[in-house]
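Yeah, one chain of the complex is gone here, protein chain that is, but the others are all in their spots.
We just call them A, B and C in the order they show up, numbering each chain from 1.
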């Protein structure tokens, strides 16, 4: 893949693989209005799919589909092979020691809930402490609140500094011998903040606490190495990395996973079942009760192939360019506040507020200009409380976005100010 | 759809929509061996997909894909519409009073676990009783065993009669004022037994117990009316009804669901979140934490359209013909035992044993003849214990199977007897 | 704010050339919404599932048959416009009349269906539900 001079990758070439990006929206043929070009800047919510990923699932359904594991026939072997191969792709993608450490779930949310229910209920007691941060997505907050309620565990909170970064220097004061887990995000889905994962893990280890990394916003965008992170659990979603919906991953250290009781009960996760009891099966099956998301797992494997082909380092470098462009464009507009840290600590997520205009109104005007962004609390209400705002507008990028789209974003924000801004 | 004379539907016409069925397996071009025609008789494990279902997902990914609910833009509205429309299709398919009663899960297994964790943990106490049956799939057994262990609930078991049917007359002796739930299957995934759902529900109601119906093997094959069943929960999977993997349904009575606490915590299921607590959201969102299986939900909607087009009554009637044929063909073979009830109580599932040949050996020979069946305990170990066998071989049908495929099944069983049977 | 018929609304919206004009009309209609006193902006009156805050209160008019009058407010301007349109359709009707309205259908007819869909962003679907619930309660109370 030869990128244009000065760019780490060629977004125009790559966009050709994404049919959905090449459309006009809000056309009104009756009135001869041909609509506006779509600029998809909602990648923090979910990403789009190249033909290759979609085709991998079509191939599955049209050629090799079957249930996995227990079927004793030709198609079943093909599906089992394909699911095993996808598991190994995930393993390599994360640089994980063993494929059995890769548990397929529906997404980040289920992955974290799995840990909270299986590990949490089995190993946490009243008075134990879990540290989460103020910038977490609800998916990495509510499951721990539920665990706290079930088990009397105490939650402690690592604060966001005024610089848009986690206040890591204050972490030691939150840690003690009762700390069982530090659960935190690798990249904030609102501020774009890249957190110092290895540093936080090292601190947690000092008091013998485990670590769970919500990597929903990092795995798709930058190289992941669970061994260099040194953490115990990592959770992420397929649909945020050009993969299908309905599939995600929980990675965990083998010994740790192997010490945990099953979460969901059902077919595939057992060794032996009697009417009144069961014995659990081996990893990874113990945590994959029921028919897995077979086609989606295969699609996730194809997504990883595609991302590897583009190159994670190129993706990250290119997104840095897009983010810098967004800071430049939006930063030049009076009345616009960009939230989060300075560029060097930031991934491809830019949330902002427009003075005197409600974020949902901003998003509405942007939408009519074809620019897909998200307005709201982005499933991070406590973070917005901390910022002192009820909601924000978020533009989030992926490798198929262009600087031109970001220029259009800036123009549309100006239009929103014109339509809504208090006339002075 | 005009079926050939005497058949309720035209399998040959319908098969044309299923590319995967038109293949030869075990070809060896190097030796000029062109392989054998595939006969897919493993529909109890999972079903195949017509082009229309696959295309609905391709369309989603290539034209309208986005995350649902909170995105304030064009694509997001399209995806939200499509998911809502699918929910209403499921509602009508089940004749459910309200669309909000339809909760999308990964499959039957997750649906049942959701009830066991949410309803079970909230409303069951030590000494309460739950009745399950001896013929349940592990998915409707293990979650209750786990609940029993967590809460000290007592499990009681409705037995299988020697006639291959549930011993419903003995049910009253298992029910009392401590019975909180009767959880049972509508169709046995091994014996094909069609259970008298409405009758069991009526009995349970007499003692004020709730009822959960595992409808994984019934919803795809016969008309469902949750109101005429009168039950409280119904669980089933998309992949067993020509829908995609990664999606299933929990249906529950509105008031009951609305009284239940959330299961998984995360985005979308909340009303408000603070650092230390949250308030749950409304139905159905309360039980759909995280990004749902968007494309799969849309695919499930397309599957329902297709099944409605074929007609559930026609499907059921046609499967009765296939099952009768299987009984005729296999029943004529000495040394072959067919398990389960007589034809009039049986859906399109025929499990059998071949004297002196291990089921996995039977399945192996069948496989080499292109006939895909399953051998094993079919995730129903207690049932096999009851039958006194470790495993069985299962052929299971759908509307695209033909009587000719069943004849080939019979021939291949004879071949297995020749290869393995003790020569007398 | 005055009550408008569906036909009146439809003809106004039909004149819009594009979605931006349509939005401008929504905003204009929102400016006609009677103000709601702050004391009514309570958690109880807040409509769940809207991204901007929306509050709706209903009052029963004296007279026979009794009619419902709704007041509402929002901190989002689009949301305010949408609730204004909604109220113009239902205000000062009897509970039974309100329940008989196919509000989803009407918004579809106005080509505003996309705002109904986005239940979680503009919250029109939630607003409709709230209005219907309030009418339902009153209807059952009679």
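In this section, a contact is a pair of C-beta atoms (placed from the backbone, for glycine too) under 8 Å apart; a residue touches a chain by one contact, two chains touch by 3 or more.
Every value quoted in this text rests on a predicted model; they were computed, and no experiment measured them.
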item: Omitted chain - touching chains that are shown; value: A, B
item: Selected from B:145, B:364, B:396 or B:417 as touching the chain missing from the view; value: B:364
item: Absent-chain contact - pick from A:21, A:77, A:99 or A:312; value: A:77
item: Residues belonging to subunit A that touch the chain removed from view; value: 69-72, 74, 76-77, 80-81, 84, 271, 281-282
item: Interface with the undisplayed chain - residues on subunit B; value: 26, 28, 31, 33, 358-361, 363-365, 368, 375-376, 390-391, 419-420
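The definition used in the following text is that only the chains that are shown with their structure count from here on.
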item: Inter-chain centre distance, subunit A versus subunit C - centres from mean C-alpha coordinates, in Å; value: 36
item: For subunit B, residues that touch 2 or more chains besides their own; value: 70-72, 74, 76
item: Residues of subunit C whose C-beta touches two or more other chains; value: 51, 120-122
